[in-house]
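These notes concern the structure reproduced below.
Every protein chain except one is present and positioned as in the full complex.
Letters A and B mark the chains as written, and numbering starts fresh at 1 in each.
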Amino acid sequence: MVPLVLEAFAKIVFMFLLIMGFVPLLIWAERKGSAFIQDRTGPNRAAVLGIRLAGLVHPIADVLKLVFKEDVVPAQRHRFLYAFAPMLVMVVAMSTYAVIPFGDYLEIGGRRIPLVVADLKVGMLYILAIASLGTYGVALGGWASNSKYTFLGAMRSTASMISYEITMALSLLGLFMIFGTLQITQIVAGQGELIWGWLPRWGIVVQPVGFLLFIAAVYAETNRTPFDMTERDSEIVAGYHTEYSSLKFALFFMAEYAHMVVAAALIAALFFGGYQIPWLPRSLLEAHAGMLLTGSLAAGGGLSLVVAWLYFRRARRERGWYNDSREREPGFLGAVAALVGLGLLGSLTLAPWSVGAAGASIFVTVAQTGCFIAKVAFFAWLFIWVRWTVPSFRYDQVMRLGWQIMLPVGLLNLAATAVWLVIAHR
Amino acid sequence: MPYKGLPEVVTTRRRSFWESAYFVEICKGLAVTGRHLLRNLLHTGEMPTVQYPEQRRDYGPRFRGRHRLLQREDGSPRCVACMMCSTVCPADCIEIVAAEHADPAIEKYPASFTIDLLRCVYCGLCEEACPCDAIRMDTGIYEIAADNRQAFVVDKDFLLHNDKDGTL
Partner (left out) sequence: METFLFFFGGAVLLSGGIAAVASRSAVNAACWLVFAFLGAAGLFAALHAPFLAVLQVLVYAGAVMVLFLFVIMMLEGPVMQGESRRPRLWLPLLAMAPAVVIAVVASRALRTAAPVGFDTVLPDGFGQPLRVSWLLLQDYVFAFQMIAILLLVAMVGALALGRSERKRPWQ
């Protein structure tokens, strides 16, 4: 009982840190990425002892600012709901992760630990249910602020979330039918197989239409461009969180990015094989764990040394640019990269080619979790990329797209999948 | 054309199926933005952004910055308090109090000469109106900052010895 609780606790902490680590990174990527897309430099000023990390220090400065800011509240607000809404949004965003697996299982000392916080039989429905509760945070927050703009934002978000929840569920039904389960761990495990010996049986391969519908619905659910009518600046100021400030605003702001990470993790888990590394099944990874570990250590060490060399070159080139502590930055980063590289190469002397069974299991877990995180990072970046590419839809266009195009297409996709399954299993 | 003289009705081109299906078009757009992103990632130094406090853009010699009053050889202001500049000033920001000059050839001199830099619109009309080239805006100073309004009202002494840094 005690080890079980400890295990669950460790997994929860890991997931929590994963999300909370992703949030500032995404805020940074949003700013820097949008800047580079628009030929700007982006944030590069905030520094700790001259170390700027290409603007990564800015989220820290943001947090400090939001913590110490005055909490301005509207006088005619609904007292309880106004304070409750941002909490609800954050709770919903965080609790969705419970059923998303970030790895297969870890085998240590004869214990097999599944790498998912809660492996519910109705996993996907749980996510849909929790996500549908997220509407309340936005709707009640907008209503409780007692302002026209927040109210309009809340109405819009409620309308779009109701409309696209149906499409979201419909687009996933085909996937459930093919894998025959609602359990996310089983869906991910099913995607480890190969079709015709070379094509990974990923969700996008077996359900391409479902994937397109799902990604569009998820963008609408997270209120990201092109479906960002809940907080369109030119029309309704900042939408539902216009009247929020300080930490309450910070919760809404972080929840938006946490939602993006959930959505990205869902896309990765349901349609892109989750933690599965394509063409490298678990058995293969375990069999060659020592060799792969040695190879990746050597590659990582070499790469770090190259990065260190690049930084040292930049340090020499940029001498005398700023005449302050910022000049130390490239040298410092180069030193860190060189230390990491030397450490990785030095660890080769510890004979990583002869790892035991437990070592192989840990290696597989690290590799698979890394693969999952990489996929999540890509899809989270896709959110940002799309936002700075596509203009947003008008309200009526969003509604028409949801009800008149995506809903029928989802139904047709469902019917086609059913027919195909019946024919294929005959 | 049913009605003559009215402008022709602009009809939008009918979108093809793939265009109205959005996804292909969105992918094309992603390619465009992705190209920009990659180019800027790989050539960070070539970005047109000026890293302002460290780097500065060169302004032309005609750039109108903060005003200065020119001096005669003996250090007294060249201004003869003719009020041309304060008359022509559209923002009404120059205030001159004239006084009798000891030298009868000069007639008058400004007992006080203040400019409210917050009201000034930097149009340069005072420069052009001045008959004896006493006021110029060629300092090139454009960083004008202070923490109270009174500091922006600058007097004769300040304008005669206009130093190059932006502090008031």
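Heads up, the rule we're going with is that a residue touches a chain if its C-beta (ideal position, glycine included) is under 8 Å from a C-beta of that chain, and two chains touch if they have at least 3 such contacts.
Bear in mind the structure is a predicted one, so any value in this text is a computation, not a measurement.
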Subject >> Chains still shown that are in contact with the chain withheld from the display >> reply: A
**OP:** Identify the residue among A:108, A:122, A:199 or A:416 that touches the chain left out of the display.
**Re:** A:122
Subject >> Options A:25, A:46 or A:133, residue touching the unrepresented chain >> reply: A:133
Original post:
What is the set of chain A residues that contact the non-displayed chain in the whole complex?
Top reply: 76-79, 81, 120-122, 125-126, 128-133, 135-136, 139-140, 143, 145-148, 150-151, 154-155, 158-159, 161-162, 165, 182
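The rule we apply is simple: only the chains that are shown with their structure count from here on.
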Original post:
Measuring from the mean C-alpha position of chain A to the mean C-alpha position of chain B, what distance in angstrom results?
Top reply: 46
Original post:
chain A touches which residues of chain B in the complex?
Top reply: 23, 26, 29-30, 32-34, 36-37, 40-41, 47-49, 51, 54
Subject >> For the chain A and chain B complex, residues of the former touching the latter >> reply: 33, 36-41, 212, 321-322, 385-386, 388-390
